[in-house]
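The complex is shown incomplete by one protein chain, all other protein chains being positioned as in the whole.
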Amino acid sequence: MLIVMKPTATEDQIEEAVEFIKAKGFDTHISKGDIHTVIGAVGDKSIDMRDVEILDGVDNIIKISTSYKLASRAFKQDDTVVDVNGVKFGGEYCAMIAGPCTIESYEQMDETAKQLAAIGVRVLRGGAFKPRTSPYSFQGLGEEGLKIIREVADKYNMVVASEVMESSQIDLFVEYSDILQVGARNMQNFNLLRDLSYIKKPIILKRGLSSTIEEWLMSAEYLLSDGNGDIILCERGIRTFERATRNTLDISAIPVIKKLSHLPIIIDPSHGTGLRDKVLPMSRASIAAGADGIMIEVHHNPVKALCDGPQSLLPKDYEKLFNDVKAIAPLIGKQIN
Amino acid sequence: MLIVMKPTATEDQIEEAVEFIKAKGFDTHISKGDIHTVIGAVGDKSIDMRDVEILDGVDNIIKISTSYKLASRAFKQDDTVVDVNGVKFGGEYCAMIAGPCTIESYEQMDETAKQLAAIGVRVLRGGAFKPRTSPYSFQGLGEEGLKIIREVADKYNMVVASEVMESSQIDLFVEYSDILQVGARNMQNFNLLRDLSYIKKPIILKRGLSSTIEEWLMSAEYLLSDGNGDIILCERGIRTFERATRNTLDISAIPVIKKLSHLPIIIDPSHGTGLRDKVLPMSRASIAAGADGIMIEVHHNPVKALCDGPQSLLPKDYEKLFNDVKAIAPLIGKQIN
Amino acid sequence: MLIVMKPTATEDQIEEAVEFIKAKGFDTHISKGDIHTVIGAVGDKSIDMRDVEILDGVDNIIKISTSYKLASRAFKQDDTVVDVNGVKFGGEYCAMIAGPCTIESYEQMDETAKQLAAIGVRVLRGGAFKPRTSPYSFQGLGEEGLKIIREVADKYNMVVASEVMESSQIDLFVEYSDILQVGARNMQNFNLLRDLSYIKKPIILKRGLSSTIEEWLMSAEYLLSDGNGDIILCERGIRTFERATRNTLDISAIPVIKKLSHLPIIIDPSHGTGLRDKVLPMSRASIAAGADGIMIEVHHNPVKALCDGPQSLLPKDYEKLFNDVKAIAPLIGKQIN
Partner (left out) sequence: MLIVMKPTATEDQIEEAVEFIKAKGFDTHISKGDIHTVIGAVGDKSIDMRDVEILDGVDNIIKISTSYKLASRAFKQDDTVVDVNGVKFGGEYCAMIAGPCTIESYEQMDETAKQLAAIGVRVLRGGAFKPRTSPYSFQGLGEEGLKIIREVADKYNMVVASEVMESSQIDLFVEYSDILQVGARNMQNFNLLRDLSYIKKPIILKRGLSSTIEEWLMSAEYLLSDGNGDIILCERGIRTFERATRNTLDISAIPVIKKLSHLPIIIDPSHGTGLRDKVLPMSRASIAAGADGIMIEVHHNPVKALCDGPQSLLPKDYEKLFNDVKAIAPLIGKQIN
């Protein structure tokens, strides 16, 4: 942390600031520039920078270290490869996750999974609990849904990914799901993150709709803090002023994350764009930019889907996407697995 | 809902769209314009508009009714006045909420409350659970904190407002707090909203960092849906590209909400700006724009505050704010109570 | 400027960075922390910080000095008071600017100005050139319009403010207008700013729709760079994800500018909100937050206005606004002049 003093700061104010910082447990060193005196604060104590910012004579405070450590590339130089029963995310591997927004019935899941498995998909997704923006919509099958997706996935030798909504559901998901997903709205639900940090299953952490990449990595830090290293980041669009798409899918998050962190990053173009005809081009773009996986909503009959039908692909459209992506991956030294 | 067909839409496509909408339970009527044919869909069924948007020949879909009903001004023309043990929010009344970010000790709360009560504040705030962006920070006193704020508030004849973080804490808050607050990060935690809709205590619902006003009112709808009408909206800043302030406090949300909804709206300029010296002018602005209350972080010793000290005011600075606000309110036909 | 080296930076990389910075004309000093080595660069040379950011071993670069100097509070501690023929903006004075979006006819201007002058308004506004978002709309009366507003303003002893659109129009505006206004879309039209820096008339500089406050002050720096000190900043709303208002009026820009700069700041709530019924509360809020003036669109017959009628007030509604604002100003130590 560096404390930049105002050009008009007095010697007394500088000294006061130094004393304040030392009292918080930091070592200090002072650099006097033409205009500004800068106080360096060295140490790993926790401090709210604004506490210093409001001292007399202080102009502004500059943070040097990142707030996350375990999630940083500095902490771990090699790519983390998350291995879920043989399906790998990260390094040279891309994994394809597909399935309906919501688990509606055994027939629906069986039909969808059969077709996806035939295409080559190894991770089956589906929501069991669906709290919706409207209190008047379908809310999900609950545990019954988890049983269905587990049974169907086992039948087709697939891995299960499903979203956990609150701490009280964690045990249920640990029982039925191979990967637990944290939704965008829960990215900063720190109670949930803390409780999830204790489990030992891979977790997909979606980026919040208005979260910076730094905040996202801080949330990953929560999940990593108890020793579980199998965290997969998932970009799903950020909120901007643009109205032609539901959100703006931030593809540049891929190279940014690759530089800042060792964790794998996947893309959800279904939620990121909100409309079916944008899903294919954005999937290709994601892989071309270096994504470690793609999560797509697929429904065998989107018109009848109880949730998010318009952004769901038909299996046959998905097959086209799968093949496109499979062709692009080797061009950047990766392979679909 | 109106379905606007493309200029190139065929008669068959129009008929198909009409059949689709009827099958969903709507009545339809058709208007043929110079360029576009428009299909009106009348009925109160729930439908994902994108399902229609992807039909052949459809250009776009236009929603006419708002998604919220109970929260709308159309549903209830008169201002809702929330009365918390005699302290009123809404109509001609503004209420002042003040207190520290976090409950740290009995002494701290007692000292702060004593000074606030002397100034005229009737609602005491303080956080008992503090999940922080960093897993390495102070996390709050929990139930012990709630007991402290209750005891202190009773001593000075004040009302208690405190933030509930997850469903498992609701019973605790119902026992100790007069007003339950839902934080910005939980604005779309629909599990929590549903569970809160069953209680009968006033609730402050903060606007999410990147939530539109329409989404905010949808969340209010959740809370209203089981009969509890005592909902107070709280604007606390939205995320924009501007970096000089932590968030951009959306003062225009006040007249917008006043037009769309009957619910009272208060402002939290402490979180909205993040720095102490912006709190006073933004509080005055809020009252001048018609706010029904102001929530301010006050700490008897901000430098020692365990949380958010830099945005906290000293009681003596708060007194100046209280008096300024008290002088402005009558100019717009309101009074501080 | 501070160059923060990576934790893994070698001695050679540090030395290389030091040599690079010295070669650019800076003095350097080095501070070694626990994790990072930080190189301070002292001097007033111009440098693209990213040039340093891409050197090997460099983690990130931190700017200490602001990019603007003449516009900064550090450069000039006292408030600038811009005096336009006796009408003052800044310090303890607020000025009221009012008039139609576009000059349509002598009759229109005369009728509007007569009523505004009677209310107490001393600055008359009106657009002469109106390039519109659609190529198919009314484009303004041009010089004829400027003659009209000049004549009418003189008749009622008012001062003229009008927007200049491109460099070729500057001479015309210098002849007819007392204050030249730079619109939001031209805030970073650096050719225009450079040409305007040579004139000696007061200039109102509107904030760009997506401009940070720092960029805004950089544009003010352009205008100040040739000695004209009479620059008035004007906030008129920024673009955010919110759709209930046309833009989000950033009221907090007022205290932020007051801290960073000595220049006066006024508010344009007509463009900031886009709808008439939001103009009154936002005007009151602006004054309560410390604005040095308010610019309002007023039309004697908004329904017939050729431009922006819906955000225009009737003179009688404006009178209410004027009186409200006049009552609030003294509460914060200011007066309408």
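When the chains are written out, they are named A, B and C in that same order, and each has its own residue count from 1.
Methods note: a contact is a pair of C-beta atoms (placed from the backbone, for glycine too) under 8 Å apart; a residue touches a chain by one contact, two chains touch by 3 or more.
In this text, all values refer to a predicted model and were calculated from it rather than measured experimentally.
Novice: Taking the full complex into account, find the residue in B:Gly40, B:Gly91, B:Gly142 or B:Gly229 that is in contact with the omitted chain.
Specialist: B:Gly40
Novice: In the full complex, which bits of chain A touch the chain not displayed? Write them out.
Specialist: Residues 210, 212-214, 238, 240-245, 248-256, 259-260, 272-273, 277-278, 281-282, 284-290, 324, 327-328, 331-332 of chain A touch the chain absent from view.
Novice: Touching the missing chain, which residues of chain B?
Specialist: So the residues of chain B touching the missing chain come out as 2, 4, 6-8, 29, 31, 33-36, 38, 40, 42-44, 62, 64-65, 74, 239-241, 243.
Novice: By the contact criterion defined above, which parts of chain C meet the unshown chain? Give residue numbers in ascending order.
Specialist: These residues touch the chain not displayed: 46, 48, 50-51, 53-54, 67, 131-137, 165-168, 185-186, 188-192, 194, 197, 208-210, 215, 218, 221-222, 225, 239, 274-277, 302-303, 307-311.
We take it that only the chains that are shown with their structure count from here on.
Novice: Please list the single chain whose C-alpha centre lies closest to the global protein C-alpha centre.
Specialist: Ranked by how close its C-alpha centre lies to the overall one, first comes B.
Novice: In whole angstrom, what separates the CA-based centres of chain A and chain C?
Specialist: Centres of chain A and chain C (C-alpha means) sit 39 Å apart.
Novice: Whole-Å distance, chain A centre to chain B centre, using C-alpha means?
Specialist: Chain centroid spacing, chain A to chain B, equals 27 Å.
Novice: What positions in chain B touch 2 or more of the other chains?
Specialist: Each of 210 in chain B touches at least two other chains.
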